[in-house]
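Only one protein chain is missing; all other protein chains are in place.
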Amino acid sequence: MRTIRNGLVLALGITMTALGATACGSGGDETPPAAGPNEHVDLTLATFTEFGYEALIPEYERLHPNIKITHRKTGQGGPYHEDLITKLAAGSGLADVTAVEEGHLSDVLDKGSKFNDLSKIGPADASPDRWLSWKYDAAKTKDGKVIGYGTDIGPLAMCYRKDMFKAAGLPDDPEAVKPLFATWDSYFAAGADFVKKSGGKAWFDSAAQNFNAMVNQLPEGYIGTDDKLAVESNQGIKDAWTKVTDAVAKGESAKLTAFSNEWNTGFKQGAFATKVCPAWMLGVIKEQAGPENAGKWAVTAAFPGGGGNWGGSYLTVPTQSKHPKEAAELAAWLTAPEQQIKAFQAKGTFPSQVKALTDPALLSKTDDYFGGTKVGELFAEQAKKVQKPQYKGPGDGQIQENASSPALQAVEQGKSAADGWNQMVEAAKKITR
Amino acid sequence: MTVLDKVAPEGSKAGERTSPRPTFRHRLSRWDVKVSPYLYIAPFFILFGIVGLFPLLYTAYVSLFKWEAGTDHPDFIGLDNFKELFADAQFWNALTNTISIFLLSSVPQIIIAVLLAALLGARLRGATGWRVGILLPYAASLVAIGIIFANLFGPKYGLINGVLQTIGLDPVDWQASRFGSHVAIAIMVNWRWTGYNALIVLAAMQAIPKELHEAALIDGAGTWRRFWNVTLPLLRPTLVFVTITSTIGGLQIFTEPKLFDAMPGSNNGGSTNQFQTVTLYLYQTAFQNADLGYASAIAWVLFVIIVLIALVNFFLTGRIARPQAVKTK
Partner (left out) sequence: MTTLQSDSRKTDLRRKVATLGKPRKATYVVLAIFVLGSLFPFYWSFLVASRDNGMLTERIPPFVPGGNFFANAARVFDTVPFWKALANSVIVSGTVTLTTVLFSSLAGFAFAKLRFRGRNKLFVFIVVTLAVPTQLGIIPLFIAMSELGWTGSLTAVIVPNLVTAFGVFWMRQYTVDALPYELIEAARVDGCSMIRIFWNVCLPAVRPAAAILAMFTFMMSWNDFLWPLVVLDAGNPTVQVALEKLQSGYYVDYSLVLAGTTLATIPILIVFVLLGRQIVAGIMQGAVKG
């Protein structure tokens, strides 16, 4: 019995210290002093999917012999960000340099006190003019802290099936199709036309894919700058909803949930004729549509309503880091134009740095699968069309993922547009309660 | 707790015999008898003290706060999280889904597992192969299972809908339909776990002395009667085990509905939460909404519900296989 009691005492001891540690043990406010120039420093870097940093890390270690970097790489964004929340909640364990995906940025900005202000501790050369302004500004908290350096972006263009356009009697040349993709109205009108002429084939893959892009183009998003839910008061959101659900009612949607198994099959089956196309989507199309559809897909430098962005990440330095200064230096170096161009060459991550967007290595990049189009130049052009960043209030990313996308999926599965709207509003209220 | 009481009959205190003159050896032996049981169960409780108790207390503590992951100043709100939870339609929806999927899966699963175990208990050629064979689904990778079931139950290009249409039936939207999705998920659950339960039952069946079956046979009992009067009563402790663990596992069902969602990695359980289970809702609240206080409240309420349902099941199982039958010989 004594062993049991000892065990319990031990457990209680741990319980108490740990509870104490989480309740009031944040203590990361004072920045530890920077290590001396030759002092050995161990840094950890956490990324997910492909950042293209594999070859850059040894290079940095060569330049800084006192620094040793451990790269913690996770495959998928899902478990990666769950791990991030766990360690944020536990108050320890986060990497010195921690990547955060754009869709999760709103959650992190909300906890700005847990991240270092890179405009204060970062090196001088990582100044705002290094990045496209919309990319840089998106990582600012309300009180002006910069918590992340931009890595890559996903500027939006339009991808479409030339052969299906042709068969339906639409223009199919990348220049000639641009008017169809001028505004969302022209896009959905062309879609209605296409559905009729093609005998009922779908125009786009899923309603949510268009809706997300439309909402992102608005001056304000789901959350207003006052941090209050604006889904009901923001007329732009309602208008976008009406346009998208009308298009669904006209048969324009293939009703395939993005990244689902059937969506993958849909590329090969030619289930839809157009696709909202961030730079990284080219690889997806190539892989899913397969070699037998080579040359059928094309990409054009146009996007309804101007420009847009989907995807891309930031490197942050959590206050948990014991070496924030060294970590910020590493993050700044990795996100410098020269390095991001190397990452682009390695893994195709599209750079967010102004200088990188004029780099010959980027501009000369072509893609044979899409008829030899100069895709580097095309997406660089699209990146410059993006307006100022929309303020992403707390919960914004979750509303897109867990309120609007499922509600639109429900509409595609047969729910009325009005009921779907109510479902979205209710879910959004719950997320921001 | 009848099943627990029948364990050690009176007077069978192992090894305790009176002796006129307690020798050192004897005293040692008595000490052995007294202390050993505690030593044997100690590892579990020590470990529980180190890694189990703290999470439990932590969750209880956090559930009394409005606590966002990474917050500096959680607000104490007493039982407000629980009050909100009881008025939360999404929670009741998730609970209904959980119980529906649980019933659709556990009931057929246990019945099939017992029958399967009876088949496996025969003197088969290559017995090991068959036994390992039925446990294989448990070892299959989740990635593979995810794609295979998506291919089977895809609303548009899925194999099952293809077959339904070929034989002139209407296709089912396995994702959108609430009942349809529950059936599909239950099939997935059963596919993964039936063999596992069959093996547990099989082990218990093998422990039944052959003499009992022979005696019953000589008394003229047929296959079915032997199964009902000899096998089933002797399986009682195992059936209690299988029922309780399936109840607990079934009410915590997480992996299958998560894999089934067409939106990869989603915790929504479908476009209108039509197959979101309580654990998925809990997970979403904690790891997507970062609302640890509310998630902790969900965890505690789920815990209490599971214990209650497990207790009910415990008494039901007790009735199905009555212990008295064991003594007839």
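Residue numbering begins at 1 within each chain, and the chains themselves are lettered A and B in the order written.
One rule holds in what follows: contacts are C-beta pairs under 8 Å (C-beta built on N, C-alpha and C of every residue); 3 or more make two chains touch, one makes a residue touch a chain.
These numbers were taken from a predicted model, which means no experiment stands behind them.
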Would you mind spotting which of B:Leu124, B:Val163 or B:Leu316 touches the chain that isn't drawn? B:Leu124
Listed residues B:Leu135, B:Leu169 or B:Val312, member touching the removed chain: B:Leu135
Residues from subunit B at the interface with the omitted partner, ascending: 1, 4-5, 7-9, 12-15, 17, 29, 32-34, 36-38, 40-41, 43-45, 47-48, 50-52, 54-56, 58-59, 69, 116, 119-124, 127-145, 147-148, 157, 191, 195-196, 199-200, 202-204, 206-207, 209-210, 213-214, 217-218, 234, 237-238, 240-241, 244-245, 248, 252, 254, 279, 282-283, 286, 292, 295-296, 299, 302-303, 306-307, 310
In terms of residues, what is the contact footprint of the unshown chain on subunit A? 14, 17-18, 21-22, 44, 48-50, 70-76, 79, 82-83, 86-87, 89-93, 261, 264-265, 267-269, 280-281, 283-284, 287-288, 290-291, 347
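We adopt the following convention: only the chains that are shown with their structure count from here on.
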Suppose each chain is reduced to the average of its Cα coordinates; what separation in Å results between subunit A and subunit B? 39
Sites on subunit A touched by subunit B in the complex: 1, 3-4, 6-8, 10-12, 14-15, 18-19, 22-23, 26, 76-78, 81-82, 85-86, 88-89, 91, 107, 110-111, 113-114, 255-262, 265, 269, 395, 398, 401-402, 405-407, 409-410, 413-415, 423, 430-431
Footprint of subunit A on subunit B - complex, ascending: 38-39, 42, 45-50, 53-54, 57-58, 61, 68-72, 74, 90, 147, 150-151, 154-158, 173, 175-176, 262-268, 270-273, 284, 286-290, 292
